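The complex appears here minus one protein chain, its other protein chains still in place.
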């Protein structure tokens, strides 16, 4: 991580050790954030760094999560979210636009509709005088690596007292064909031992064969089903997703007519879940999880979002190599710190 | 203020003591802001807090005022101003959107076109695992409590050397029917003794009966008139407002044709004012105050705006319970501080 630039582009780059390390780091950041002293020390770590958030695909949630993560570590942020106000109206190529940012900023966090744009930019920068790290904050239908990280972090936290993630059963429910969240997490879970995956969706929205091949290659056990009811009492985790019909236009598809009613969690079918089973959702949701369930202790989706902020702060801390500093601060402040 | 969350939703919640206290606090913040030492100490107080400014109803002035207030106290800010870039395009409910913010931020400041949206959200958050304070930065035609606070602050500052606000005469002029600023201030002035209120407007734009009933209940003396000229030499305060014709569309009204020329301040009719009478305006203005008057010492509207920044900082300081710290800093720096 010293001389070479540490990009975060695709989930394939993470091994199990990395996942365990980054989650431990996120826990330390979360702990320190709770006190003024801890938060102020965290914010002194990267006070000399500036981040560009280049989010040209609409996203409030991920944008704010990254921006908050930067602020937690004291980084200054800037953003470009609407290409209309940008130099692109003057005929500039997007690669030039982004290369400009490398002149001003120390890291570029980007969300883009093109599947491989972040990787392309990372290559351009690697060959320039001033390579800066690139973080993929979601690229097309393809990858959303930090979402996968926060999902893993949520799983690790949730099962800390129950033997960890290894051997657990997880059901993915809804629009699995286009949800890059599910695609990324399904792959990342191959780093754990004996996790069994269930893909629960109407046929038109079932998970892609590329993912299933990947699971086959890694010897992972899985099942496909259209019967949501059947898995409810079976699994440790239910990972809900919404219909991603904004892709219909681009793909020429028409999925608005698909009814995901049968793939929804209600107060009623929550009764079939085991008491320890957790419910996750990448949000935003539509009707697939009733708001009645929001205060159920098994509903993990709001905490999952907060986890995202901390895991992204941890990622930035790793990129800028201040991991040791964080654990040192935690040790120094120890339990003396007055948590608010 | 300890365990319970301190929302700022409606002006009814403030009593006279609160008003006096917050104005004294705003004075202290203003004083400290004038020196680098003082400003840096202020900015250390809430350096561990992050604020979300959710302003989906257009507003530059109030937005920037709150943002500056946050910056004065060292808070990091984020904002959502255009719902098009938000997750709402993906079919999320607005309550979910705002609840998301409670995962990332320590306070939510919101301006919204719906009359009771801020209160609704405060309730949702009160019932969640992570209640955070909500500040109403203007809701529909209904309330704009921090505008009322800054108006009171301006009055208190202006009459500090003239016996205070009690017993003063204030005229509200212009579009009183729809100006929530006037509606809020009129109610808040009932906390003072013997303030007489004049409502000066064409009949179609006269103040609502609900406000008059409220004044009646509180035994407040008032008068309604269409004769602007008659009150000019009478009052201590002239509170001007503009025609709020942006509401025409929603209400199906048509007030663009109403001529407020007779309810305008010009260099000429300023001569009728007493030398101590002050002119206020919530801004933005149109033609109702001639720019000729901007450098008249009685013109208070630019200072009124600056007052808004300080009173909002004071409100945030109260919400996060750092009031005592501020007075302590002021005492320590005392008059030794070199004011720029």
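Read from first to last, the chains carry the letters A and B; within each, the first residue is number 1.
Operating definition for what follows: contacts are C-beta pairs under 8 Å (C-beta built on N, C-alpha and C of every residue); 3 or more make two chains touch, one makes a residue touch a chain.
Nothing here was measured: the structure is a model prediction, and the numbers come from that model.
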Contact residue for the chain not shown (choose from B:200, B:305 or B:318): B:305
Among B:5, B:39, B:258 or B:293, residue touching the chain not depicted: B:39
Residue among B:5, B:95, B:258 or B:283 touching the omitted chain: B:283
Residue ranges of subunit A at the interface with the undisplayed chain: 44, 47-48, 50, 52, 76, 78, 80, 84-87, 89-93, 95-97, 99-101, 103-105, 127-130
Those residues of subunit B which, in the complete complex, touch the missing chain: 33, 35-36, 39-40, 43, 58-61, 64-65, 67-68, 71, 81-82, 242, 246, 283-286, 291, 294-295, 302-303, 305-306, 309
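Here is the rule we go by: only the chains that are shown with their structure count from here on.
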Averaged-CA centre spacing for the pair subunit B and subunit A, given as whole angstrom: 40
